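With one protein chain removed, the remaining protein chains of the complex are shown where they sit.
After this line comes subunit A, so read on.
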């Protein structure tokens, strides 16, 4: 099927249609894996303290874009930025003066596969603080409780904080990872398909959690699950073949998309 031309739209058109301060701003971003171009001139402004969902078929570049926000792509040898900027709090994070370590403390991440360290629940949470040199036991205790409460996991694990994090169920492990991410008090949490390996009950718990968190954090979530995007996001961006096709309020995307491709994808005609 031949897709209509999708020339990049003007920057203003992609700002969320609502008054809200911008947290992440991407400007004309091109991204390459070796010679392969993974992102084409992306322009998007992600509002603060909202949930923004990235949807699109596999390989459309949504995870790549997500990983640009905390520079996880730095770990991939062949990955490089072609042109363009990513600004967080107005600062270009690819500026040579930016400290990647501090950036990653500001921009937490939750991965597709839950990945608690093979350590105790307690140590999993405190890891992010300990690597900053914080070893005050009282403070760590407080953070552990706060983070686990924040991730709606406290009541389930408070009696076994010192048992292995790998002993938890899949959904609990994923919430532990969220707790671990919020323990370092980031302003942004990136979630890369956080529920794709979970059963429906665990998924609904994580979604509930996302709703609770969105007041305090800016959340960007990549998902393959259209219902999930509809349920828990405020704004939704649709990507296709490395391009941002449409970015709008979630109900508009799902009820009245302005692009043909978006409509085709959402109604299940391809992807």
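A few points about this structure:
Basically, contacts are C-beta pairs under 8 Å (C-beta built on N, C-alpha and C of every residue); 3 or more make two chains touch, one makes a residue touch a chain; residues count from 1.
By our rule, contacts and distances are computed from a predicted model.
Per UniProt, the protein behind the absent chain is "Phosphate transport system permease protein"; the candidates were "Phosphate transport system permease protein", "Formate dehydrogenase iron-sulfur subunit", "FAD-binding protein" or "Na+/H+ antiporter subunit E". Of the listed positions A:96, A:118 or A:200, the one in contact with the omitted chain in the full complex is A:118. Note that of A:121, A:177 or A:253, the residue touching the chain absent from this view is A:177.
Across the entire complex, the residue among A:45, A:70, A:172 or A:203 in touch with the chain not shown is A:70. Looking at subunit A, the residues touching the absent chain are 70, 72, 75, 77, 101-102, 104-105, 108-109, 111, 113, 115-119, 127-128, 130-132, 166, 177, 180-181, 184.
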